[in-house]
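The following block contains the structure, expressed as structure tokens.
Here the complex is missing one protein chain, while the rest keep their positions.
Naming follows writing order (A, B and C), and every chain is counted from residue 1.
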Amino acid sequence: MTSEIRLTVWNEFRHERESDAVKAIYPDGMHRVVGNAINEQLGDAVSIRFATLDEPDHGITDALLASTDVMTWWGHGAHDEVRDDIVDKVHRRVLEGMGLIVMHSGHYSKIFKKLMGTGCGLKWREAAERELLWNVNPGHPITQGIGEHIDLPHVEMYGELFDIPEPDELIFISWFAGGEVFRSGCTFTRGRGRIFYFRPGHETFPIYHDTQIQRVLANAVQWAAPKSNSPYRLWGSNIKEPLVPIASTHEVDESLH
Amino acid sequence: MTSEIRLTVWNEFRHERESDAVKAIYPDGMHRVVGNAINEQLGDAVSIRFATLDEPDHGITDALLASTDVMTWWGHGAHDEVRDDIVDKVHRRVLEGMGLIVMHSGHYSKIFKKLMGTGCGLKWREAAERELLWNVNPGHPITQGIGEHIDLPHVEMYGELFDIPEPDELIFISWFAGGEVFRSGCTFTRGRGRIFYFRPGHETFPIYHDTQIQRVLANAVQWAAPKSNSPYRLWGSNIKEPLVPIASTHEVDESLH
Amino acid sequence: MTSEIRLTVWNEFRHERESDAVKAIYPDGMHRVVGNAINEQLGDAVSIRFATLDEPDHGITDALLASTDVMTWWGHGAHDEVRDDIVDKVHRRVLEGMGLIVMHSGHYSKIFKKLMGTGCGLKWREAAERELLWNVNPGHPITQGIGEHIDLPHVEMYGELFDIPEPDELIFISWFAGGEVFRSGCTFTRGRGRIFYFRPGHETFPIYHDTQIQRVLANAVQWAAPKSNSPYRLWGSNIKEPLVPIASTHEVDESLH
Partner (left out) sequence: MTSEIRLTVWNEFRHERESDAVKAIYPDGMHRVVGNAINEQLGDAVSIRFATLDEPDHGITDALLASTDVMTWWGHGAHDEVRDDIVDKVHRRVLEGMGLIVMHSGHYSKIFKKLMGTGCGLKWREAAERELLWNVNPGHPITQGIGEHIDLPHVEMYGELFDIPEPDELIFISWFAGGEVFRSGCTFTRGRGRIFYFRPGHETFPIYHDTQIQRVLANAVQWAAPKSNSPYRLWGSNIKEPLVPIASTHEVDESLH
């Protein structure tokens, strides 16, 4: 356990460079706003680095990964451009214990689908409608400091059916003006790693400037940080020597193995 | 829902052809013993087909898959030879609702790892030791007719840590003479599909000739059969028209989408 | 397992006798509408009896309980009048394997709180508002034949936070016109028994006349019916003889036990 959480904020960082509307909200990229907000909330308890799609290896070097405790992931239009070998490395690090916070349209990212084992589809609608984000787990560390709901005036709608495995814990359920609901905050565990999917966030709505959303993200970073330093082995092992002596008269045919 | 369950028993079917010791136990292949046993238990409630690795497309044609309600999977030494495109098709069918029963060394199959999102490793030892398989979910349909434990005199040991996500339900826990324990019966849901991992079974021990093991497999086939005929969409959809009229004054920039 | 499910429909049956408005909707009591609807859906697969609060022992005799596979429970204003000894008997039967379907205001019943271990509180509002009941588990037997949502024009609202343990499976999430959401269909297992909480239903709205709601109830009865005939022991037992011989040199002080 390190006392300081080493956070890497990953961003596709395309919309912000290609669209004036998005640039107006996130001039230096969404990752900067997210990172700065978490930094403001957690102060010295966190150190933050950034990585983006168009850097070499998407900015995800082996050294960076090995020294990352928690990674946040935002992607949208270019999920397919993320290299499979990089996805495999991130996947491996999650199993080893790295926390992963998957944001908004990241539900369709390769890394999230690989961890879930399902299609991760959902419904959506862009009509700038109201969202009420209900806190259904007020005793959970991720909702510390959050009231019974968060009110967001203009958002993109995400609706059920959200094609994920049953979450370990359901944290938020969203209500949308147009009639849909959504499991907007879900926790999962895979290997040693803790995963939090968090719905809010969009390139054309200033969601990540909302202080309550920032608070949830900061809480989630703390929750997802590794809680144990036990080593992880991707592969199992052949245990020749039992802990307890075995009295067996049965022949084992070693030639088969 | 079909009234008859259409079962496909898939088997790697290599050990039985290559090893005299295995051939002595399963002369026509393990799949025949498994299939016949399930047939004996379920009678007209099930129709059974077989498929094996070395057939074209591993025997898993589109027509077979589309008409399969439940598939059992046994593989061991040749997991890597299963083609990725076939794995993707089986994965898609599970998400659509096909039940999948993963047996013994199938824990390392591509299809199981893809559904779990974890490494699926474990410990093992071949010392022909005793296994006591404890029924920890006696109200579950999979344990119907099974007492508080099953006693297997000579088995290969599988030990924790079993690197899987927390199962939906834990059905069996194994005790081994050499000191290990194992979560030997676990249920999972992915998409519409129900998955049961069942540990017992090995190429050189006659596990699948045990009537209690056969009973569990037959129960599992019934449990895993699709329970709903709702269609599955791998991809989400853009819902232009809300169910409830939305009054929003916010501009949506259509050029971004 | 009996091939026919023996269902008991329990109802507080006060509002229907005391209020003309309720009587107009349920002249013979809500239980009759619920029972007849399930009967219509399941036909010979179910046999139905009724029991109500003001009968001796609330109609719940030992003989009735012992021969009941599934019980539905509707109560509202008179939860406190249900005798504790009767609640204990119903609780015991659930642990033994009887299915229990708790409807609407039954969330505050003694039997539901005793099974959950929590307060079971929620928010409510009576404003005859619209409810959209989203099916978030379309592969589940309880949603067989149900589309992606059920639309109810005028209902009493139930809102989060619903103070229950995390359900085994979340089946429905409700959207309400006034801005709330609710986990409206939840499954739980306690002992051998399967429990389904289902929100819809109210004394002044004709919810139980809705054919989709009736379908869910009929599905739930089939789902909750006992799936195993293994006996249940409320108390554990002292196992003097181990399955495996123990070689221990440690003294056990029998005088302490």
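In this section, a contact is a pair of C-beta atoms (placed from the backbone, for glycine too) under 8 Å apart; a residue touches a chain by one contact, two chains touch by 3 or more.
Note that the coordinates shown come from a computational prediction; the quantities given were computed from them, not determined experimentally.
Mapped onto subunit B, the interface with the missing chain covers residues 132, 134-136, 138, 148, 159-162, 166, 169-170, 173-176, 179-181, 183. Even with one chain removed from view, subunit C keeps its contact list with that chain: residues 15, 19, 21-22, 95, 114-119, 121-130, 153-154, 157, 159, 163, 165-166, 168, 177-180, 188-191, 203-204, 233-240, 242-244, 246-248, 250-257.
Counting over the whole complex, subunit A has residues 1, 97, 130, 132, 135, 138-141, 143-147, 149, 151, 168-169, 177, 189, 191-194, 226-230, 232, 243-244 touching the chain that is not drawn.
In the analysis below, only the chains that are shown with their structure count from here on.
Where the sister copies subunit B and subunit C meet, the same residue numbers recur on both sides for over half of the interface positions. Subunit A and subunit B have CA centres that are 28 Å apart.
Inter-chain centre distance (subunit A to subunit C, centres taken as mean C-alpha positions): 36 Å.
Shown for subunit A are the residues in touch with two or more other chains, namely 159, 166, 179-180.
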